[in-house]
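Scroll down for the structure; my scribbles are underneath it.
For this depiction, one protein chain was excluded, whereas all remaining protein chains were kept in their positions.
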Amino acid sequence: MPMNSSLKRLNIDRLRHWLPLATLIILVTVVGVMEPVFLQPSTLLQLASDTAVLFILATGVTFVIMLGGIDLSLQSMASFSSVIVALTIAQLGYVSFGLAVGTGILAGFLSGIAHVKLKIPSFIATLAMGGVLFSAALVASKERSITLGDAERSYQTWVTGSHFGIPNVIIVGLIVLIVAHVLQAHTRFGRYSAAIGAGEPAAYASGVKVDRQKIFAYMLSAGFAALAGVILAGRLSSGSPTLAAEMLLPSIAAVVVGGTAITGGVGSIWRTLVGSLIISVVRIGMTFLSVNIFAQNIVFGSVLVLAVAVTIDRSKIPIVK
Amino acid sequence: MRIASWAPVIVLLLLCAIISVINPNFLSFGNMVRISQSAMIPLVLGIGATFIIIMGSIDLSVEGVLTLAAVVLSMLVLNGENANDYGLFAVAAVLIVGAGVGFINGLINVRLKVPSFMTTLGTWFIGVGIANALLGGMATRINDPWIRGLAIERFWGFPWGVWVALLCLLIALIIQNYTRLGRHVYALGGGEELAALSGISVARVRIAAFTIAGVFYAVGGILAAAQLGLGNAQIGNGRLFTTITAVVVGGTSLSGGQGSVLQTVVGVLIVVVLSNGMVLMGVPPSVQIGVQGLMIIAAVALSINRKLMKIIK
Amino acid sequence: MVRNIELGLGRPLKRRQLLKGAAAIAAVGMFPAIISRRGNAADMPTLVNSIRSLSNPYHATWNAGGAAFAKSVGAEYVTLVTEGNSEKGIADIKAILAKTGGNCAINIDPNDAPDARPIVEACKEAGAYVVTQWNKPVDLHPWDYNPNYVAHISFSGVPYGKAMAEALFKSMGGKGGIVALGGIESNVPAIERKAGLEQALKENPGIQLLDFQVANWSDTEALEKTNAWLTQFGDKIGGIWAANDGMGLAAIEALRADGRAGKVPVTGIDGIKLAVEAIQKGEMAGTVAWDPFWQGGMGLAIAFDAKTGVFDPAKESKDHREFYGTGVVITGENAQAYYDTNIKSEPTLDWKDIWGRASGQIQYN
Partner (left out) sequence: MTAEIPTLSLVDVDKRFPGVHALKRVSINIMRGEVVGLIGENGAGKSTLMKILSGVYQPDAGEIRIAGQAATFDDAADANRKGIGMVFQEQSLLTNMTVGENIYLGNEAQFTRFGIVDWGRLYAAAERQLAKVQVDVDPRARADTLSFASRQMVELAKALTLEEHAGDHFVILLDEPTSVLERAEIDILFERVRALKSRASFIFVSHRLDEVLELADRIYVMKDGAVVADLNSSEADTTKLHHLMVGRSLQAEYYREPLQRPYRENVVLETENLSLGHAYKNVTFQLHAGEILGIAGVIGSGREELTRTLAGFAPHDSGLLRIDGQSVRLTTPAKAVDLGLGYVPRERRVEGLVLFLPVAANITLADLATFTRNGLINSREERRIAEGWVERLRIKTPTINTLCLNLSGGNQQKVVLAKWLQAKARILILDHPTRGLDVGAKEEVYDLARAVTSEGLAVILTSDTLEETIGLSHRLLVMRDGEITHRTDAAPGHKPSQIDLIGHMV
C-alpha cells in the first residue's frame, strides 16, 4: 500500500523533471506553426549559436545559484575579458584566451574570498566586484572599443568558423555543457554544492569544507563568464568595456526559467541549457512573429513568470520566498 | 537598539569625516540640501524594498513600478503633450497604479508560487514595457506647478520632495512598528511556517507587503518625475541595484527577519554620500564605480553583525 | 461545505492550477492583438530599423521617420531594439534575415561599434542590404562588402561638440568656468564630442574646464553629478556643456532646484523637442539637431533603393558610401523656425534625395 503511493510519487517526480523541456518544445512548436521558416535547420542552428554565450554565462552562475548565492559580476567580467583578449591577442596569440579566463578565475577567487571570509552577502560582494571589473575594463581599454584586425581574427576561427556545417560556437557550447555537467553531476564539488545549497549546516557538520566549495563556485562562475567574454570577442571581433552589457539578468533568468531554485540546492546544467534556449526562443520568436515592438517587453515578462510557474519543482523547495 | 546595529552609523560618520577633510565644502548647508535631494528617491525606494527584504523575499520591480508611475503621472497632470490636468487626482491614480503592480507581484508570488525573484523580474519588464507603450518612446514635460514644486519650492531650506520622503519614512516607521502588518512582516522573515501556525495569514501579509512596497515605489516615481520635470521610460534606469545595496549596507539581512526602515535610512545615506563624495574628492570617472564597489565592501564588512548571521548567502 | 472541492491530498483543489490555466488562456487571447498586420506585397523587401530602444525621444523619432518612409513605398516595416544588449541585437537581425530569406533593407544604429561587423557579414550572406549609422569599427568599410553594405552614415562629433562649446562660451561672455557631462565612455560619438569640446577649450583660454564627468547618457546620473558640482564649485560654474540633450536637461533641473535655471547656460546635442523648447525659454544655449526623422527614414531609403536597383552601391563614390550627415545647429536665433518646421508638424522629406545631406567622406585618424 505505501509502495503504491511512492510509485505514483516517483512518476510525478519524473514528469516534473521533463516540464522545462516540454515548455521549450511547446514554445518552439507554437512559433514554428505560425512561422514555418523558424523550424528550418539553418534557423535552428542560428538560434543555437546565438544562445551559446547566454548559455555559458548562465552555466557559470548556475554553480553559484546551486549554493544559494548569486553572481552579479558576470557581465562586467565578460566585458573585461573581451578587453583583455583584444589588448593582448596580437602579442600573445592563443595565450590571450588563457590570460582572460585566468583573470576571470582570479576575480572569482577574490569575490569568493570577500563573500566567505568577510561574510559579505554574495549579492553585494559580486555587485561590488562587478564595479571593480568594469572600472578595470574602462581603464585598460582607455574607454573605447578595440577592433581586431584580420591577423588577430585568425586566432578566433575556433569561435567564428564551422565544422560540417555546424558553427564552432555550438561545439564550444556543447563542450562547456559536458564539462559543466560532469562537474555538477559527477564530482564531489557538484555534490557538495547541492548539499550546501539544500542544507548548509548539515553539509558543514558532515565535514564538507563549505568555504572552499563556495570559493570554487565563484571561480567557476567568473571563469565561465570570462570564457563567454572570449567568445563574444570572437563573435564581434573586438573588445569593449560594454560588450556584454545587459546580459546579466537574462543569464540569471535562464537559470531560473530552467527550474533551478534561486534559493539553491535544486537544479542542473541541463535545466540551465533548456532555460537558456527558452529565453532565446521567446526573444527571437517574438521577432519571427512580428510581435509589436512596444508589446515585446510585456510579453517577455509575462512568459518568464508563466514559464517559472510551470517549470519550478516545488516539491523540493520548502517555502517559496 | 543594540550596539552592533550602530556600526553602519559609525561607518557613515567616518565617511563624512574623510570627505570633509578632503573637501570642506562637503559640510556646507548647500551640500546637505543637495545630499538630501539625492537621497530622497533612494530613501523612498529603499523603504519599500526593506519591507520585502525583511520578509526574506526580493523585489526587482523597483524600476518597473517607478517608471510606470512617473510616466502615468506625466500624462495625467498638466503636461506638454495632452490636455489633461488632474492634479492631485493624478497623484492618487499613480499611487493606485503602484499598489496595483505590487498587488499583482504578491498575488503571483503566493498564488502561482513563483519565487519573488522571478515574479518581480517579470513585472519589471512588464512595467517598463507598458510605460514605453504609453509614451511611444517620447518624453513628456511636466508643467504642473505642484509637482514641479516638489523639487523646486522649499520649506526650511529643503525642497518639498525631501519632506515628502520624510513623511514616507514616518509612515513606514508607523507601519513597521505600530501595525500588525509591520510585525507580521518580521514574523514571516523569522519563520514562515511558525507564523502560519500562529494564525497569521501568510498570503495576505505577503500580498499586503508587496502592495505597500509598490506604493512607495510609486512615490519614488512621482519624486523622480518632479526632479527631472518629465516622464520618460528611462527614468528608472540604474535605481534597482542602488536601492538594494542601500538596504543591505544599512544592515538589513537578505535572508530576512532582521533589519528596519531606520537602518535603511543610514544605508541610503552611506551610498549617497559615497557617490557625492567621489565627485567632491575628484576621483576620475572611469574608476568611480570600482572605488564605489570597494568602499561598499568595506562598509558592509565593517558594519555587518556576523554573530547574527550564521549562514551568509 | 466549501471544503468538498478537495482531492485526497487534504489540500484545496489546486487553485493555483486554475489560475495558471486562466493566465495562459488570457495570454493566448492577447496573442492576435499584439501581432502586427502583415503587408501583402509579396516581393517588396521588408524594411527594418534596428535601434537601441524605444524609450528615448531620439530613437522614437528615428522610428517615426522609418515608418513614414515605409508608408511612402508601401512596404512592411519592422522595428528591432537591442535594449543595450549586443547579442540580442545581432540575433534579432539574423532572425529577420532568416524570416525574410534576405529580402530586406536594413537601417541600423549598432548598439556598439563591434556589432556592425557580424551584422554586415550576416546581411551579405543573406543578400540583404544594410546601412549603418554612428557606430562601426574603423576598418570595416562598405566597399569591402559590395553591394550589400550600402553605406555608413555618421555625424562628426568633433565640429558639433566644438560648435556647442563655442555657443556656450559665447553666452557666458567668453570667460568663466564650465563643467561638462560626457556620454558612455567607449561610445564613438561621446569620444568625438568630447574631443570637440577640448578643441574649443584650447582656442578659448578665458574658459576654464572645472571638471569633466561621465553620466552615461543618463538623466538621473547627470542630475546627481550636477548636484555634486554645485556644492564643489558653487558660483564658479558659469556654464554646463552636455554631450546630449537628456543630460543637459537634467542639469537644468538641478540648476532649477538651486534657483539658477536660466542663469547658467547649458548646451546639449541631439535636437530633441524638449531641448528646443528649453532654448525657446532661454534655459538652454544651444543644441545640434541630427534630425533622427531623416536618419530613420533616409537610412532605409538608401538601403531600399540599393536593394530595388535604383542605384548600384558598387558604382557610388566613397563619399556616398561613408559619409557625414549634416546637423543643424540650433540656438536662440533659429529655435522658433526649427520648431515650426520640424516639431510642430511631421517633417516632409523628399525620400528621393538620398545624398542631399552627404557632407564629405568620413575621416579616421
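The first chain written gets the first letter, and so on, giving A, B and C; residue counts start at 1 in each chain.
Rule of thumb we're sticking to: contacts are C-beta pairs under 8 Å (C-beta built on N, C-alpha and C of every residue); 3 or more make two chains touch, one makes a residue touch a chain.
Everything numeric here is computed off the predicted structure, so don't read it as measured data.
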Sole residue of B:I200, B:M281 or B:L294 that reaches the chain not shown, by the stated touch rule: B:I200
Footprint left on subunit A by the chain that the document does not show: 1-8, 10, 182, 186-188, 191-192, 194-195, 198-199, 201-209, 265-266, 316, 318
Residues in subunit B touching the chain absent from view: 174, 178-180, 183-184, 186-187, 189-191, 194-201, 257-258
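To be clear about the criterion, only the chains that are shown with their structure count from here on.
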Graph class of chain-chain contacts, one of line, ring, star, complete, other: complete
Chain centre separation in whole Å, for subunit B relative to subunit A (CA means): 29
Distance between chain centroids, defined by C-alpha means - subunit A, subunit C (Å): 30
Set of subunit C residues in contact with two or more other chains: 20, 23, 54, 185
Multi-partner residues of subunit B (at least 2 other chains): 112-113, 128, 132, 136, 286
In the complex with subunit C, residue positions of subunit A that touch it: 35, 37-38, 40, 42-43, 46-47, 50, 53-54, 138, 141, 143-145, 147, 149, 232, 235-247, 250, 280, 283-284, 287-296, 299, 302-303, 306, 309-310
Complex contact set, residues of subunit B against subunit A: 55-58, 108-110, 112-119, 121-126, 128-130, 132-133, 136, 192-193, 241, 244-245, 248-249, 253-254, 256, 286-294, 296-297, 300-301, 304, 306, 309-313
Touch list for subunit C against partner subunit A, complex: 20, 23-24, 27, 34-36, 38, 54, 78-81, 83-88, 90-92, 94-96, 98-99, 101, 111-115, 117-118, 137-140, 184-186, 188, 191
